[in-house]
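A single protein chain has been omitted; all remaining protein chains appear in their positions.
Up next is chain A:
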Amino acid sequence: MKNLNRYGYFFIAPFWLVFLVFSIYPVALTFYYSFTNYTGSGTAEVVGLANYTRLLTDSFFVQAFVNTLKIWGINFALQMGLALILAAIFSDMRLKMKGQSFFRAIFYLPNLITVSSVALLFGILLDWQHGSLNVVLMNLGLISDPINWLNEPATAQISVSLILTWMWFGHSFIVIMAGISGISTDYFEAALIDGANRWQTLVSITLPLLKPILLYIMITSLIGGLQLFDLPMLITDGIGSPDGSLNTMVLYLYNQAFKYNNYGYASAVAYGLFIITVIFSAVVFRSMYSSERKQARQV
């Protein structure tokens, strides 16, 4: 039979054509710009490492980095805590919780809505003077004066973290449940017979066996978290106020590029963000797999 393997090239050609033009070339071009003072028009002048030296001493970028980590950290702790508690309740053999699919659907719903709608919705719900949240809280007598949620650095960051938690805990819960369903019920039955209580079951059986899934959630959430953009952008009209507390790294990148036309510097910010992401992912990966060398799930 004649060799048909050359057909392989025909099959992968469209992919590679588009991939080269729309993915690899832009990444390379951005890399080139990061060494220039390109402003979006005229010619790009090569300035060497100037953009990167500026990045290292840029207090706004450092602040954006810290903000991003804070917002992601609070959100991730709450989100995982909630998701794990829910998963423990639903997987408990003694409780035999019903309606799992109903609750999964309700918990996941906020994740499906366009972030801009979510941002807009919470923007007006949290509004200082007219927001329904303050009105409700005041009617209940819990607060006497309206709280200006989005105008204080601390409450603004916490608000955004909570919105992210609201959006994402359902997703984590579903992924954790999928992981638990992959664990053989023998383990849980054995634990039940041995008289392990809920906490012991969770700590000694569920969590260790879930490690690959937890790592997956942690890494994907971290990468997504470091790229946080839509919500702060829309809630603060792109400014990142109050006091720059909602300025995230990608928002900073966006503003540098498309607001101030500092394409060269913004490109360096993009690569800075990339390096930070790689380092963090590696640290998370190593710390979860320091003692044992299991093959992590790559998804």
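Note that in this section a contact is a pair of C-beta atoms (placed from the backbone, for glycine too) under 8 Å apart; a residue touches a chain by one contact, two chains touch by 3 or more; residues count from 1.
Just so it is clear, contacts and distances are computed from a predicted model.
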Name of the absent chain as recorded in UniProt (options "Cbb3-type cytochrome oxidase assembly protein CcoS", "3'-5' exonuclease", "Carbohydrate ABC transporter permease" or "Acetolactate synthase"): "Carbohydrate ABC transporter permease"
Absent-chain contact - pick from A:Leu55, A:Ile71 or A:Leu253: A:Leu253
Candidates A:Ser116, A:Thr185 or A:Ser287 - the one touching the absent chain: A:Ser116
Listed residues A:Asn139, A:Ser184 or A:Asn197, member touching the removed chain: A:Asn139
Touch residues of chain A, complete complex, unshown partner: 1, 4-12, 14-19, 21-31, 33, 82, 86, 89, 97, 101, 103-110, 112-117, 119-125, 130, 132, 135-136, 139, 166, 170-171, 174-175, 177-179, 181-182, 213, 216, 223, 226-227, 229-230, 233-234, 237, 250, 253-254, 257-258, 263, 266-267, 270-271, 273-274, 277-278, 297-299
